[in-house]
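Here the complex is missing a single protein chain, while all its other protein chains stay put.
The block that comes next holds chain A.
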Amino acid sequence: MDIRLLRSSDIPLIQHANLENLPENYFLKYYLYHALSWPQLSYVAVDVSRPPKTPYDYPKIVGYVLAKMEEEPADGVQHGHITSLSVMRTHRRLGIAEKLMRQSQQAMVETFGGHYVSLHVRVSNKAAIHLYRDTLGFKTEKTESKYYADGEDAFCMKLELDFIREQLREEEDEGKDKKKKALKEGEEGEGEDVDEGEAVGDVGRDPAKGSKADQKIKVKVGRGLGVGELIEKDESKH
């Protein structure tokens, strides 16, 4: 199993996985729309252990998250939305859905400056609700009556992504401190490492726990905040 970014060539098998797993289906073009508007946000889980049958085998998709940014957010706040998420029944209990979600959330903040991520889930889908609420930290905003075509209600759920923004800001500061230190010591300053140096969001970590612990230790520097502000300002214009 391999978790990686979605590619256009994956789409027929993503659509296939969706049709096998879920009652909410889409044209291929709708997947393309996601892949070409927000290519950083959608991830797939691939079964890499299948022996190839022909020279034209496409990697088998066993799970995917299809995500987007809300184009015209009603609340004026830039945020992401999960269009569809599913994992083949045969590949459950490996935490695939959670790992897919975390990768997507990370990119929502990094690339598009998202403040939160929202989604809909069937009120009867206990496993999914458990994942969103207990594992990922989503909160239920409201219930949308008869949201699904078959008449079932949906929970609208939402997760604030501050903890990722916070992490990014800290890394930024860390990077700048490092650079400063390096310059002080009179070294040639390999500034190249500055941005990518440290871990950016760890799959499989409790989001709330991780960020709070780190927050207390770090002292915020003005510059770091400045970058954050800049991102926010521009978003409201989109």
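Things to note:
Here, a residue touches a chain if its C-beta (ideal position, glycine included) is under 8 Å from a C-beta of that chain, and two chains touch if they have at least 3 such contacts; residues count from 1.
Convention: contacts and distances are computed from a predicted model.
UniProt lists the omitted chain of the complex under the protein name "NMDA receptor-regulated protein 1-domain-containing protein" (options: "NMDA receptor-regulated protein 1-domain-containing protein", "Ubiquitin-conjugating enzyme E2 G2", "Cytochrome b-c1 complex subunit Rieske, mitochondrial" or "DNA replication complex GINS protein SLD5"). On the side of chain A, touch with the chain left out of the figure occurs at residues 1-5, 7-9, 12, 15-16, 19-23, 25-29, 32, 35-40, 45, 47-51, 53-58, 62, 88-95, 99, 103, 106-107, 110-113, 124, 149-150, 192-204, 227, 230-231, 234-235.
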